[in-house]
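The structure is given below, and queries will be raised subsequently.
Note that one protein chain is taken out, while the other chains of the complex remain in position.
For subunit A:
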Amino acid sequence: MTASTTAAPALRPNDFLNIDSLLSDEERLIRDTVRQFVAREVVPNVGEWFEEARIPRELANELGDLNVLGMHLTGYGCAGASATAYGLACMELEAGDSGVRSLVSVQGSLAMFAIWRWGSEEQKQEWLPRMAKGEAIGCFGLTEPDAGSDPGSMRTRARRDGDEWVLNGQKMWITNGSISDVAVVWAQTDEGVRGFLVPRGTPGFTAPEIHKKLSLRASVTSELVLDDVRLPDSARLPEANSLRGPLSCLNEARYGIVWGAAGAARACLEAAVEYSKTRIQFDKPIASFQIIQQRLAEMATKVNQATLLALHLGRLKDAGQLRNEHVSMGKLANVNAALEVARTARQVLGANGITLEYPVIRHMNNLESVVTYEGTADVHALVIGNALTGISAFR
């Protein structure tokens, strides 16, 4: 046995394993800043946004002032933060609501990243500084009514017509679509998959909002309809020439989800711990029943595991060692864990757990979108299975 000279610090229920000690001062300050923003600007209002199925447009400007939008990109007004810092921000945003994190993911990791990685200098100059400030909103159109997990089967087509391109097709389930100033639209061409920047108001382009959602309600989800949309060749992302273009963006966003899911789970755990200590049944706080304690213990374990996994992927990414398959494992594990935590927390809250007065059912419902978008859990399991066996089971 080895004797330790310094005493272990006191246990903190909201950071059981003292994962904080693995962060730098700067990372903590970034995390605390986003956490404070979420506590003040999101948490008190998001139940209402969810109920009314909206997200205020000004929130994007406020997030821009914080430099959260495209924070992991460099230049063009972006903060140039580390992947770990970006992850920490996603965790705090999603502890507020998956819809808010989605706004940031789609803006920064899908739309801005697509332009930053595959765009021309003119496209970057035109869009990135305004998008970083939240003055312009972007969306990312890959999924179609008949092409979800298999985006290679997309039907949206762009054909050359002299110096111009003509786009026809329909995109589905596009986050931020109706509020976007620019849509990154992926289309099949004779030369392979290409990306196009479609500004709001381009003739033939509309983005009707999708209603009747029971998940991610504090987020705008839309169709993109492209009916003989004419674009100059300068609207094409010149560096993207295959499906690798959109997939590279998705990988960025998924990485943020690995962290975000841990945040949503943490928020549910915190709500359940609080509730169980004050809710009296059978003359005692329900926290004094073993069944409840067992649930809390399992939830806390999942939250801490998820956070450690996210942090590990963050460190790998900052070291340039992160592979797509790692991100698949992170998304599969953390979103599934978060769903279990949310469902368990929901039960601990009894009937109160089904209302928007508490955050849990909102998170629970949101996570049903999170487990589906950016590659379903099944698809990520297949990616991992493929990596383990060398056998692709997709088709």
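Rule of thumb we're sticking to: a residue touches a chain if its C-beta (ideal position, glycine included) is under 8 Å from a C-beta of that chain, and two chains touch if they have at least 3 such contacts; residues count from 1.
Going forward, contacts and distances are computed from a predicted model.
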{"item": "Choices \"Electron transfer flavoprotein small subunit\", \"Heme chaperone HemW\", \"Putative ABC transport system ATP-binding protein\" or \"Elongation factor 4\" - which one is the UniProt name of the chain not shown", "value": "\"Electron transfer flavoprotein small subunit\""}
{"item": "Options A:52, A:65, A:161 or A:378, residue touching the unrepresented chain", "value": "A:65"}
{"item": "Residue ranges of subunit A at the interface with the undisplayed chain", "value": "9-10, 25-26, 29-30, 33, 36-37, 65-68, 71, 79-81, 85, 89"}
